[in-house]
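Note that one protein chain is taken out, while the other chains of the complex remain in position.
In this document, chain identifiers A and B correspond to the written order of the chains, with residue numbering beginning at 1 in each.
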Amino acid sequence: MATGGAVAGQRAHSRERRFGRRGYSWLTLAPALALVALFTLFPVGYAAWTSVHRHVLVLQDRPYVGLRNYQNAIEDPLFVDSIKSSLIFVAVAVPLVTLVGLLVALLLNQRVRGFAILLVLVLLPWAIPTVSAGITWRLLLHGDFGALDGFLYRIGAIDEYIQWLSSPGLAMASVIGVHTWREFPLPAILFLAALQTIPPDLSEAARLDRANAWERFRYVTLPHLKAALLIVLVYETIIALSVFDLVYVLTGGGPGSATTLFSWFTYTATFKYLNFGQGAALSFIMAAVLVVFIVVYMRIVRVREEPS
Amino acid sequence: MRRRRRAANALYASAGILLGLVILVPFLFVLSASLQTESELIRRPPPIVSPDPTVDNYEYVFTGNVPAAYASRELLRGTVTQDVRQIPKGLRNSFIVALGTVLINLVLATLAAYTFARERFRGRQAAFFFILGSRLLPAVAVAVPIYVSLRSLGLLDSKLGLVLIYSAFTLPFSIWVLTLYFRSLPGEIEEAARIDGCTRLETLRHVVLPLAAPGLAAIGAFSFLFSYSEFMFALFTTETPHAKTIPVIIASVSVNPDASYTLIAVGIVLSMIAPIVFALAFRRYITSGLVASLTRG
Partner (left out) sequence: MRRKTLTRRAAIGLLVVLLTAVTAATAALGAGGAREQTSLTFDVWSYSIPTIQDNIKKFQQQNPGVKVALRDTSWFDYHDVMATRFTGGNAPDVTYSSDHWLREWVAAGWIAPLDEHFSQFKSYMKEWAPYAREGMTLDGKLYGLPYYADLVTFIYNDRILRQAGFRSAPKTWEEVAKQALAIKNKGLAKYPIYIPLKKDDPWLIEIFYSMVYGQGGHMFNKDDNPVFNRPGSPAEKTLQWLRDAMKKSKIFNPAAPQSAEPDIVKTMGAGNSVFTVLAKYNLAELNLGQHKERGHFRMALMPGASHSTVGFVRFYAMSDRAADRGDDVVKNSGAFLQYFGGKTDGQYKVVKRWALEKGLGFANLPLYADRQVAASINKWGSVPLERSQAKLAHVKEGLTPYWGVWDIYARQQLNAAILGQTSPRKALESMADRWEQLKKQYG
């Protein structure tokens, strides 16, 4: 055994020794591994197989078609549109979520009376079901009976209702906004934890050195946040690439194809067009892209996990 | 200097109030909407707070007594739907599914994490990497195959099927958090227990678990919140009120032509109670768990 010299376990129970440490190890891992494998390894394998067959739900035979599903998927005009939408979504939502999270963390790190309540409240948007959040925002943002327009109209800020969800540009902005509302608590909590690891005398020293607020942030705070920042960016990218529930209840991918993100397009191809082969091809493309991010993410976390 | 400090504090306080508003307004809106009558809500512009709040809509959801405001109609088409009467059942289903998932997580994740934390064996790295990586796979990408798996297991439209899926999706995270947690515990007490003749499992149960309670609370809370709220798998694998969870029911109610906006709002409010209570009760553990999982705190 590679690490046979480990101290603990050397004087183990005799019954256990007969069974073996490795036996014990695998036995305790097996149930969890089996369950996870059933819902990850098998699906990925199945998707790979389906993606090279014609698998249209209502047609009986399923011949091998090589890469035609991939080709058809890529040639669909919606494919390019959805990739564009997803890129826009990621490019705006990820920095926005990170920035809002950071600002909230910086704010909550101040010792101000009453902020204890905010620390509690901050969890709420993240804790409730996405579906509930999405429907609530749909009722708020609807361009005909929405309460937000109603409020703005009442205070005289607008004289025409704003079409938050049914004008193409605004719809995307609204989805990003609601996504940010729901998603910022996570980075906020993370950054706050990182901020609290900064020794107070460090910024005090900087203050005495007459460093201004920006300099203190740049040279004292930021270096402490670097690791958390990296993790948040990658993690939020993965989340943003796989957003689904929110689009489902808020816009349904519309109007037109304005909020048809890649994940939504995959869902549409599969469950709406009932073309499981093409859906699998898209899932596979998506999984491949995500695996890149996942590996990056694991690297970052891993580096921190085992410093020795 | 002090004046500047006071100015800064005022600035922080107002930013804090703004933040509080941004967080709370949607909650207050939907709560207020659930207490109104339909005609008020679609007025243009709608009232901010109903002048005449009513809990009739809640009563209808639980008892089926049609609110007086709707009863005067000759036709009962629109605004009152039986669909919302499934909400109590959905709440129960969500709760049962979430608890089942929590249970599986507590048992399986504890076993696996303790091994990952304390044992060294070949394949450990690979197993760990596999488990951690799998948690990030997007649900959309595996939805169809998982549907097929459940079908062949005969578990479509069942709470057990959902519990299995959710366990598979939450276990990686739980194992991760717990592994980190176990590692942060001092190993000496465990060694002492081993010398006294305890097996690994006995050590785990009697020595480690009591120390790891906060970690267990964190993974419990996480798996609860995840399974209570999950939407996509529940949407595709459930068919009847027997297994439909609350997110599926309120999503369906929200597009039901017979559902008034007030009833939709009632559904949303009811769907949020359990997660909010849970999140608040376990806030501390959630925070530390999150931090640990993302950064190894």
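Operating definition for what follows: a contact is a pair of C-beta atoms (placed from the backbone, for glycine too) under 8 Å apart; a residue touches a chain by one contact, two chains touch by 3 or more.
Since this is a predicted model, take the numbers as computed values, not measurements.
Novice: Give me the visible chains that the unshown chain touches, in label order.
Specialist: Within the full complex, the chain not displayed touches A, B.
Novice: Out of A:161, A:181, A:262 or A:297, which is the one that touches the chain we can't see?
Specialist: A:161
Novice: May I ask which residue of A:26, A:49, A:151 or A:293 touches the chain that does not appear here?
Specialist: A:26
Novice: Touching the hidden chain in the full complex, which residues of chain A are there? Just list them.
Specialist: Against the missing chain, chain A presents residues 1, 19-23, 25-27, 30-31, 34, 38, 54, 56-60, 77-78, 142-145, 160-161, 163, 165-168, 171, 251-258, 268, 271-275.
Novice: Can you list, in ascending order, the chain B residues touching the missing chain?
Specialist: Chain B touches the missing chain through residues 38-39, 42-44, 69-70, 72-79, 81-83, 85, 147, 151-157, 236, 239-240, 251-252, 255-259, 261.
Just so we're on the same page, only the chains that are shown with their structure count from here on.
Novice: Where on chain A is chain B touching in the complex?
Specialist: 1-3, 6-9, 11-13, 15-16, 21-22, 24-26, 28-29, 31-33, 35-40, 42-47, 50, 104, 107, 110, 112, 114-115, 117-118, 120-133, 135-140, 145, 147, 149-151, 153-154, 181, 186, 189-190, 193-194, 227-228, 231-232, 235, 238, 241-242, 244-245, 248-249, 263, 266-267, 270-271, 276, 279-280, 283-284, 286-287, 290-291, 293-295, 297-298, 301, 304-305
Novice: Inside the complex, what are the residues of chain B that reach chain A?
Specialist: It comes out as residues 9, 12-13, 15-16, 19-20, 22-24, 26-27, 29-30, 33, 41-42, 44-46, 48, 104, 108-109, 111-112, 114-116, 118-124, 127, 129-134, 136-146, 148-149, 164-165, 167-169, 171-172, 175, 180, 187, 190-191, 194-195, 197-200, 225, 228-229, 231-232, 236, 246-247, 250-251, 254, 261, 264-265, 268, 271-272, 275-276, 278-280, 283, 286-287, 290-291, 294-297.
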